[in-house]
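Chains shown are a subset, placed as in the full complex.
Naming follows writing order (A, B and C), and every chain is counted from residue 1.
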Amino acid sequence: MPEPIFIDATPGTVGYTFGGRDPIATIRPGELVHLRTFDCFGGKVTSVSDLPSKVCQFPYLNPVTGPLWVEGARPGDTLAVHVVDLAPAAEVGWSATFPHFGALTGTPTTAMLHPALEERVWQYAIDVDAGTVGYTARGGDYTADLSLEPMLGTIGVAPAAGEVRLSIVPGPHGGNLDTPLIAAGTTVYLPVGAEGALLAVGDGHARQGDGELCGVAVEVPMDVVLCVEVIPDVVTRLPRLETDTRLISIGIARPLDDAYRSAHADLIAHLCELTGLDLLDAYQLVSQDGMARIGNMVDAQYTITADLDKRLLKGVQAYRGAHERLSLVGGLW
Amino acid sequence: MPEPIFIDATPGTVGYTFGGRDPIATIRPGELVHLRTFDCFGGKVTSVSDLPSKVCQFPYLNPVTGPLWVEGARPGDTLAVHVVDLAPAAEVGWSATFPHFGALTGTPTTAMLHPALEERVWQYAIDVDAGTVGYTARGGDYTADLSLEPMLGTIGVAPAAGEVRLSIVPGPHGGNLDTPLIAAGTTVYLPVGAEGALLAVGDGHARQGDGELCGVAVEVPMDVVLCVEVIPDVVTRLPRLETDTRLISIGIARPLDDAYRSAHADLIAHLCELTGLDLLDAYQLVSQDGMARIGNMVDAQYTITADLDKRLLKGVQAYRGAHERLSLVGGLW
Amino acid sequence: MPEPIFIDATPGTVGYTFGGRDPIATIRPGELVHLRTFDCFGGKVTSVSDLPSKVCQFPYLNPVTGPLWVEGARPGDTLAVHVVDLAPAAEVGWSATFPHFGALTGTPTTAMLHPALEERVWQYAIDVDAGTVGYTARGGDYTADLSLEPMLGTIGVAPAAGEVRLSIVPGPHGGNLDTPLIAAGTTVYLPVGAEGALLAVGDGHARQGDGELCGVAVEVPMDVVLCVEVIPDVVTRLPRLETDTRLISIGIARPLDDAYRSAHADLIAHLCELTGLDLLDAYQLVSQDGMARIGNMVDAQYTITADLDKRLLKGVQAYRGAHERLSLVGGLW
């Protein structure tokens, strides 16, 4: 196998939208691609004195590396993107409160009359060997090691029908989904909305809690290794995920109720399609086995993942076995 | 005054996005502009047998006439658009249920396992002279005349930061706001997001109930007369409205709670700015005087208008008197 | 007609729950009843220095006068309560911000990390002859007269199945509905949940804005004149209202979306029952004619009223003509 393409994060390779931008490179299904991503602050937070609202210029947050033209991808297809590897590309990560952003503060939509909470930055030590993310309180001498669990906050393609969305927005095209389930070993299924798909990724997290409570995870630049496959003429309405053990649908909506509903309705439909169970039997099975994890409750749309043990599929493969094939390619890394 | 520009609704003058399209004409502040709009079905529903899901091709619904390049409008300005006149351009209007769309049915986001409700079309007789909209039941011989109250469902400009949105989506750029308060005599304030503003309008309604319950109003092509003004260097975060008697903010969010909150927080901020009341005194005054009207609870974002009696402004004019000036121009029509 | 019963608001005639209390008097259908109610603070706020959180003891807010045993009322019946007259029983009214209560502040459920907004009290001059409610800013010399529009915030009966609810909670039994539509001339329909119905009322407002934004209206003690009728064996699932011109259903839920949905589904069902329209034809008619008004977005459950022009009923009377009969009795006052 040839050396994979490597695309660094530079002003010329990153942008702030899905759609509306020219491809920076072309990739072929089945080949490994190595990208580097900036952190969501574009690398501008370098100390706890760098307040994001000062050093970043809204809405130019959350740069994504790409877009990549995927050979053969056409509207109406599904793009399967396997996350082969995620490695933090820095020894420190950053988190922050950001004025009027987060789940426990008034925001422009959940509007309140309160002044903003204090904007504060936390520096985390990333120890890849130890597998830890080191938290240090700002207001005292409390420290704690949390486990390192790298994930990709943002992955998406150009939206359908000519729409262009900011990279901080999640939607049917993917985008800023912010779910911890997008980790090494996961395959992401996205609806191709434009010729060439125009894939881009960013917003690596060393870890995050469920719901990304304060709006900012442990943000790190990331080395991302991907491998893609085009599944022609298979329509995917909402992003789906697959791991070796779980089949997953993502609901993207506000309030969380609707994210929960749409994730589960999609998972049930998928289960019916794969197993032949009728609608109510699948509803019942998911009701007892299903897990739901809150991705984010802070972005323009919230995300919930609904997932199921793949053993319940009795050996039937989703998306014609794309995850299994891509995992084999990933094994070459 | 010269004869106003007239722009008909034709395949060449309509589109399905805000942003991402070239202007079809240039207009100057202070001049009257006469546009015709298609109905939201693009004129394709012509009998009760024309089911929208069959004759229209999703997402190519809700064509807007435009965009118009507004001379002098730059990002960071506010565009004031005065609705001088709205006249139905047909003698019949159409409404319908649409599969999995509306407030009392499962939808892709408020996902349910129910099959879609029956898709049914209703024809309304529009009698401009009598000022009525004639309802006829499909399932019996019941008829009723409702009052004709023409409004514009969709009005907007190109979004900021290069985003492109479908015309059926409401947002800070305006778009498919679907509030009955956008009627003749109302001035709409929109944030200019791109050079030339790129104004477009569509989706005329002969009338609608609060919330646009079933998702479709009494849809008609409309003759729209507008007049615009650019208010330089005044940032408007969310669309606002003004009539001769009311000052209005529009909240755009899901759930309705957040539309209510953001509309009122904006109205309070505006009231503080215009009267010098402190935040809590303004909160209190709006709490007792404010009216809230649900625009739509069916679109990608819901809308609520919060408004206040302009007498409470004690003679202070919003937006440097733009509404008053534009109303004078409108009087020439 | 005999002099109506008069029941003053005293420690012995008021309480803080619906259900769980013994009746203080018995009333007969068709007779006028005159009650006085305390304001929601139990009369303890007497100057702008009386902060409600200091002078009141939570949850002992919102005293209701009653309960009244209604002769002949049994579970499964509907109680029709006609509001004959509402007259403020004081020359001043009070409003306030209350810590962590209201639509634009973090609350125990919409929990935020912000400290509470300032608690502030406003005194209003009530001028019944002029029909005004006089607002005075606390932070400056701004004053304004708003129109006097007396309404009853709280009216309800004992809940079904032995439940007991605080008087500040709205529910199927009525309670703290906080909609401005409960005014003189309105008939309120409530589901009888216990023998004798056990009717109680309170929380008079000199006026309120839509949604009761800050959580507190212009609170006044009120002279309330009522007249009731029992409609046997007619089940009412949610409170409904009727005026001379409007037929109204009340949705009681969080978020507002569900209050909107349940109000409209009930109104449509009622319209079908009264006119024979089929479900979709009624859905369509309400979609174009219906008005929705936000009662409160601050209580334990939010309320939205959905209503329709009674002319659309083509002369058919709701609840066997109870509103018309009770209006005649009310005319004797």
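We take it that a residue touches a chain if its C-beta (ideal position, glycine included) is under 8 Å from a C-beta of that chain, and two chains touch if they have at least 3 such contacts.
Bear in mind the structure is a predicted one, so any value in this text is a computation, not a measurement.
Number of identical chains making up the complete complex in this structure, 3 of which are shown: 4.
In the analysis below, only the chains that are shown with their structure count from here on.
Looking at contact counts per chain pair, the maximum sits at B-C. In this assembly, A is the chain whose CA centroid lies farthest from the centroid of chain C. Averaged C-alpha coordinates give centres for chain A and chain C that are 47 Å from one another.
If you average the CA atoms of chain A and of chain B, the two centres end up 34 Å from each other.
Distance between chain centres (mean CA atoms), chain B to chain C: 33 Å. Contact with two or more other chains is made by residues 254-255, 257, 261, 264-265, 268, 280, 283 of chain B. Considering their complex, residues 16-17, 19-20, 59-60, 108-113, 160-166, 237, 251, 253-255, 257-258, 261-262, 264-266, 268, 279-280, 283 of chain A touch chain B.
Here chain A touches chain C in the complex through residues 104-106, 110-115, 117, 255, going by the rule given at the top. The residues of chain C lying in touch with chain B in their complex are 95, 97, 103-104, 117-118, 120, 122, 133, 135, 137-140, 142, 144, 146, 207-214, 216-218, 254-257, 260-261, 264-265, 268, 275-278, 280-281, 283-294, 297, 302, 304, 311-312, 314.
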